[in-house]
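Below is one structure; the comments refer to it alone.
What you see is the complex with one protein chain gone and the rest in place.
Note that the chains are named A, B and C in the order they appear, and that numbering of residues resets to 1 at the start of each chain.
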Amino acid sequence: MWFGLSGVRTPIILVNFKTYSEATGENALNLAKAAEKACRESGICVGVAPQFADITPISREVDIPVFAQHIDPIKPGSHTGHILPEDVKAAGAVGTLVNHSERRLKLADIDAIVTRARELDLITVVCSNNAAVSAAAATLEPDMIAVEPPELIGTGIPVSKAKPEVVTSTIESVRKVNEQVVILCGAGITNGDDVASALKLGTKGVLVASGIVKAKNPYKVMLEFAEAMKKAQAS
Amino acid sequence: MWFGLSGVRTPIILVNFKTYSEATGENALNLAKAAEKACRESGICVGVAPQFADITPISREVDIPVFAQHIDPIKPGSHTGHILPEDVKAAGAVGTLVNHSERRLKLADIDAIVTRARELDLITVVCSNNAAVSAAAATLEPDMIAVEPPELIGTGIPVSKAKPEVVTSTIESVRKVNEQVVILCGAGITNGDDVASALKLGTKGVLVASGIVKAKNPYKVMLEFAEAMKKAQAS
Amino acid sequence: MWFGLSGVRTPIILVNFKTYSEATGENALNLAKAAEKACRESGICVGVAPQFADITPISREVDIPVFAQHIDPIKPGSHTGHILPEDVKAAGAVGTLVNHSERRLKLADIDAIVTRARELDLITVVCSNNAAVSAAAATLEPDMIAVEPPELIGTGIPVSKAKPEVVTSTIESVRKVNEQVVILCGAGITNGDDVASALKLGTKGVLVASGIVKAKNPYKVMLEFAEAMKKAQAS
Partner (left out) sequence: MWFGLSGVRTPIILVNFKTYSEATGENALNLAKAAEKACRESGICVGVAPQFADITPISREVDIPVFAQHIDPIKPGSHTGHILPEDVKAAGAVGTLVNHSERRLKLADIDAIVTRARELDLITVVCSNNAAVSAAAATLEPDMIAVEPPELIGTGIPVSKAKPEVVTSTIESVRKVNEQVVILCGAGITNGDDVASALKLGTKGVLVASGIVKAKNPYKVMLEFAEAMKKAQAS
């Protein structure tokens, strides 16, 4: 599945840079270049979600889809210290994470953000913590839902193997209210096996952070993820 | 007064870009260039506080002090959608606004932000709404305090003329607990007279947003502000 | 429709006391007594949502359903200044408002609150601002949804007459994902006509605040609302 001209397509590896020092400033640019290399080598889409101040340099120098980690439900105006959707778009972002477990949002704001993003052709990846919240989010018709049990985030214990029922119940609950939305999963994904499991459960990709950002060789891990996706697609 | 090698010195015109469309993306860069021109022409320090994604391009192309509009009280790590002090510094910021009335913060977080900023040599401009809050903030030893009565922000009614007692009581209250901190004022500042009044009341500069960003000719207004500051200094 | 032994049944007039002085302390108790009288006189269910500290005295002295205005998504433990569901239940509440426009909540917290309330047999009335948010909330299976366009709250311009399409689109969107949930509407409801309109549009009652709390004679207004409901039911 392709998302317009954004370069985003499924299956996808979406790398959340968080505020890790390995993904800050110059490091963020290098990591994005490694993602670009893994994407070219494998043919699998690798997207990155760097910190706000790193969106511009990455978008200018690297040819892969760049996501913001958050946008605010605002229009241009008097909003000091907020994230204006128009500004991250101008900086080169093609989409945004919404409601990550480290940046949980009010329900009315998720609705407003998805609406604002749609106006600007920004792709929305709404994060959720369980099947019920995933279904609620899915009624708002974002482009993607990424389910991540918060207790597994950053642990290296992969949701796709440790809690496959979270993924399958999410897919089931979401499909009752929304047949289109792309479903990703995340939390604890560290190797190709975890990725393969995620796709076998019915997702179209993974949202991943420390498993790649904090790896000794992020490029190698991204390539391993991508190869696992190719195999899963072929089978 | 000079702030190390940051280029920041008093008196100062600090322009908060907020999330105005006139100060987003390409417009932000052009506005920063106008600020640079006004600074060179007048010799008065003009700083800018653009949106996060605009810090990098402005820092690279414009030679004036760039501030973030906010930073979070965090260290590198798992903080999706947050503003890491190290990242805005890597992007070229020399300081940050803190606790703007449109981004009010918890007291413990202001303390933590000022501490983190000090570790990284980032200049802190803590905003406050009245004399009491200014004094409380001043005990935390930020570099600057900017008092802005929220009811005047964006009105064009200048605090320095409409509510001079807010400014003088702030200076009095702050000086009881902190003799060093630079005091600015803001809200409704739109012309050279307002700026002159602000300096006569004892401040070392102004924090200004719509008065410049939404002016027909921002460069001209910045120059008018700067000339008023030069006169006030000379007198 | 009856909600177990709670005394709650539809159609319902649910009076949100907010923090109005007319509904604080002794005034809250008197207002609740007027509600009880209107309920007895008309046979229509009138519920009240007083401030937390007024739940106990009202529950002890008045025989109508009492709701909290909010509960937190917490279990007993270390949570200073929070609203424990068990405590409002012990105080006599049979249910709670959730996500009122003056107390908007994170999506994950609405999910957790509805779950906690269900464990304790507390009736949940999740408030929403539009049809999309109503449907999202409805997937979480609360007992009731109350749609209130925030721009009409407190205006005296009744949603049921000024924006009937908000009510009808809410009913339509909610029914796609949840056939059971009771749907109320609110904002600007001030007389029997507004109530009749609300029921004709397909709701099972109204959530009302200033229209009753700030009325010269709240008892009379509640009676008028109740009589309008009886007529609407009969027709």
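The rule is simple: a contact is a pair of C-beta atoms (placed from the backbone, for glycine too) under 8 Å apart; a residue touches a chain by one contact, two chains touch by 3 or more.
Because the structure is a prediction, the values reported are computed rather than measured.
*Asks:* Touch partners of the unshown chain, restricted to the chains that are shown, please.
*Replies:* Counting the whole assembly, the omitted chain is in touch with B, C.
*Asks:* Determine which one of B:Thr10, B:Thr80, B:Asn99 or B:Thr124 touches the chain that has been left out.
*Replies:* Counting the whole complex, the residue in contact with the absent chain is B:Asn99.
*Asks:* Going by the contact rule already stated, which one of C:His100, C:Arg116 or C:Lys204 would touch the omitted chain in the full complex?
*Replies:* C:His100
*Asks:* Of C:Thr56, C:Thr115 or C:Asn191, which sits in contact with the chain we cannot see?
*Replies:* Residue touching the chain left out of view: C:Thr56.
*Asks:* Quickly run down the residues of chain C that touch the omitted chain.
*Replies:* These residues of chain C touch the chain that is not shown: 16, 18-21, 24-26, 28, 49, 51-57, 69-70, 74, 76-84, 86-88, 90-91, 97, 100-103, 153-154, 209-210.
*Asks:* Footprint of the hidden chain on chain B, which residues?
*Replies:* Against the missing chain, chain B presents residues 99, 101, 104-111, 128-130, 132-133, 135-137, 139-140, 173, 176-177.
Rule of thumb we're sticking to: only the chains that are shown with their structure count from here on.
*Asks:* Counting only chain pairs that touch, give me the topology of the graph as line, ring, star, complete or other.
*Replies:* line
*Asks:* Same or different for chain A and chain B, where same means more than half of the interface numbers show up on both copies?
*Replies:* Counting which numbers both chains contribute, over half are shared, so the two copies meet through the same residues.
*Asks:* Compute per-chain Cα centres, compare each with the mean of all protein Cα atoms, and return the closest chain.
*Replies:* Here the chain at the core of the arrangement is A.
*Asks:* Using CA atom averages as chain centres, what separation in Å is found between chain B and chain C?
*Replies:* 45
*Asks:* Mind pulling the residue numbers of chain A that touch at least two other chains?
*Replies:* 101
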